[in-house]
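With one protein chain withheld, the remaining protein chains of the complex are depicted in position.
Labels run A, B, C, D and E following the written order; every chain starts at residue 1.
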């Protein structure tokens, strides 16, 4: 089966990560999964949420949004509508959990790392791109704190990244774009750490239930894509003067 | 390892399903997973959402709520607070997707089946109990429509149920209660159809990333629990005069 | 005139009170006025509202809700709608005032008793059932505090209960169910203390204004029903091992 | 017992009704109960609420508000806060029911009379003043419709007015001002029609429960005050060129 | 060109300012620009907003509202709708800035002057009338604080007032009423201090862009009107026993 964009089933879209994309945030990244473009920022906020008062640790939380016309049809602006959709809340909770899984909250002190992922252009995979990009932004915010000697030990324990896999008429496809995502029978989002531990497995049968074997095939494919993403994160972070 | 409640790792809590629990809804069920108690109703509403106008099909949607003191500490009432939490939205979206996966929306005509899952008492697993109970309520609402001869063909294509599995210090445990859920490293919620197709796989590493092998062990354990749930659903629905 | 359910005009529906209905709340009661079923919980919260800071007393407040399909036609979920209706607010204010009328707030210390009344099934009289049931839940929460020796003196100064009376074509009827309530000309809700003091008298001419004499007849009838309710509360609370 | 303002117990405050107070509304009245001042308008709106579609009748609804500094201490503006308080909702529901009790909704055609009661200065009794004043505004709006020959028959079937009575240390007092209202043990609001039918009886024991006899004494006192209010309404409406 | 109300182009509507209009606020004014009537109150609140904690100064803020039937067609009540419109927010921000421009916030101590402008009747120019009237209310609230010897030095540094000018088919018109405002091509609102310094210039081409020369002509006309308003403010404030 050929994909509408001539990609092989196991081929990811071109991935780009641009560090220091905007100037105010302690970490700021533009990540592109093909035509999907997300600005991920990590802000250091010298406060902790009330439920952590006195717990001697910090926190990381995430918010997610889409520009109204990041999509093919304009979506209503959530700020104007007065509330965030269930989808938005679900995604921002996912991003927060994914990033917290590799961050030692005790080591960051009584402060909050606030992740913001804002989709500038959407073409499928905005949540997975957000996680992969937010990791780099988090890294840069932590570097900032270490440069300031606000924190000494590196609280980042591993890399984290995410990718989607779908089943289209039984054929697994890596890193779905919007058209593929709309048509596929199953949609699986995988978040993994750099040492290939699973952090999140979210598989949904959109049309047809899937088998254990199909799940395993998709997980294999995801793992391969994630290894490419981890390599890219390392390469980007190794660049000195970026 | 013994569980705090003397259950075996692969042992589910006592499950009870009471049909016709309240009198107004077309389908109304009390489901108990041990001390977790959820009222699931299925209401037939002779309207469809705007995005389906003219599509010649029906819809099923779900809402979820918890009584403020269903939990150990009283939670703020969402109606008083003025909005539903991200967790609530995530769960009700999950319930809706799970039920739609086995319902032929074209066969129910231009109407909506509204599922409401309200937790009376919470002790872990409220979302999985909601799905398993809502299936029975859905069945009864569909029976009502068939008795009325509003619909002829049975639009229910399979059973659907859900269960959780957790990893506690490497040990997989089936059907977590609240205390177990709070302590475990990984939490996996599985929704399956009666013929053992996967509908939803939602695994989250709460503390420690999990391996592919652990995922597979947990999936095996979930499948076993789900088979018990399917058997119970069939038994309950076979009862004539309930 | 015979009532549609064969009750005599002065006859209440069967009333049941089940203590310790759910397990987490300090007081938890299921009350049934015929087919009307309300879960009433009393939660002890170690905080006081801001306006009582430093006043050296406690507080009692109440919230009320209906499950969306507790009614004949499904009602919109208030949490999803984002606000409570005027009716809900009116009822929860009424419940709070009724319970505070027999509670010595100075004796409970700087804490709040939070009453929650959630209607599982509605058939008229949900507000009166809520008050009568919440009294028993309050009693149990206070017993809990006394068992803990958190408070010593009993701050409950009297019983409190509530019942409705209606006028249907000039005929007074005790404890209206939904069908009667929808048709009657006047609706009167009475809250009384155990020593027959009036706490709330809320009479509304739904269709035809009523006379002073009719008001007095209805009050007589209410008083008789309330005496039955007080006897039942005493009987239920006398049960040792409930 | 002398009242702090030298009024006799059965003496109302000076009542003034100014018709045509503002220029845009079909009916517009300033009503003063002593220092309590409320602008009551009745607006004719050529729409009916959705639940009356096709019912061949009209509707009357009411809204109530207080200017933020109508009170001794400034209250938060409800529009800024984003919601109306329970007290506001309760009062506007009361005003609506009171006015509907004397209006034949079938005779006004498929339109809505919208009552707005806005408190300019508060000193107790704002809800009772609102009802008494809104009746005059309603009258003028109906006159407007009759002058326009939009409706022919007079749909107003009787007068309606309201007054409060309180019990202060056993002494009933008519038409409470704010200081009296804050101190009294019981607060009773009575709405009556011109022919002395009861429309609303809302009695609340703020501190001490009240007896049937006290209720009757208060009702007697209210009736006397209401007769003065009916006479004033008639006098004001008889004035031709006002 | 003659105006529909026979005013000369440079003629303001009759302006009236009534001090001590309501009794609770420290400053309370009714201001009338012809048929436009606004109640302006200034309340002294012994709190400062969080962003000024420790700044050793006070604050002044303003809110604005319209009674629903202050206008020709009834507007939805913002409190019922659950939010303030963009227009309301824009106007209340303008009023706040205008008043702060002549108030030395360091001299008022750590307290807030809360301005409330509520439109009782609208006929164009409600924002300009609000500013002119709020200045007098502010003056009276400051006088109250000085009488109480809470503050010693007068923190009011100058007068402030506002007026509108419009361009109708090239003809500038002073102090537009609603009908003129609806028809004119350009609408200019000017806020000035007593010594003729500009505080706000807000000109909007509603239909046709305007030239620099037209702007200057309108500013000349506004200045003339403002001098009348300053004279009236001084006259009203000079009245001893008002």
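To be clear about the criterion, a contact is a pair of C-beta atoms (placed from the backbone, for glycine too) under 8 Å apart; a residue touches a chain by one contact, two chains touch by 3 or more.
Remember, predicted model here, so these are calculated numbers, not experimental data.
Participant: Of E:70, E:92, E:128 or E:164, which sits in contact with the chain we cannot see?
Facilitator: Candidates E:70, E:92, E:128 or E:164; residue touching the omitted chain: E:92.
Participant: From the list A:77, A:106, A:207 or A:234, pick the residue that touches the absent chain.
Facilitator: Considering the complete complex, A:77 is the one touching the chain left out.
Participant: Looking at the whole complex, which of E:152, E:209 or E:239 touches the chain that is not displayed?
Facilitator: Residue touching the absent chain, from the options given: E:209.
Participant: If the missing chain were put back, which residues of subunit A would it touch?
Facilitator: On the subunit A side, contact with the omitted chain comes from 22-25, 28, 35, 37, 39, 41, 43, 45, 63, 65, 67-72, 74, 77-84, 88, 114, 116, 118, 120-122.
Participant: Tell me where the left-out chain touches subunit E, residue by residue.
Facilitator: Residues of subunit E in touch with the missing chain: 83, 85-87, 89-90, 92-93, 97, 101, 188, 192-193, 195, 197-205, 208-212, 215-216, 219.
Basically, only the chains that are shown with their structure count from here on.
Participant: Fit subunit A to subunit D on CA atoms, both being copies of the same sequence, and give the resulting rotation angle in degrees, nearest 5.
Facilitator: That pair's rotation angle lands at 180 degrees.
Participant: In angstrom, rounded to a whole number, how far apart do the mean CA points of subunit C and subunit E lie?
Facilitator: Those two chain centres are 50 Å apart.
Participant: Going by the contact rule already set, what residues in subunit A reach two or more other chains?
Facilitator: 83
Participant: Quick check of your reading of the touch definition: is the inter-chain graph here a line, ring, star, complete or other?
Facilitator: Contact pattern: an open line, chains touching in sequence.
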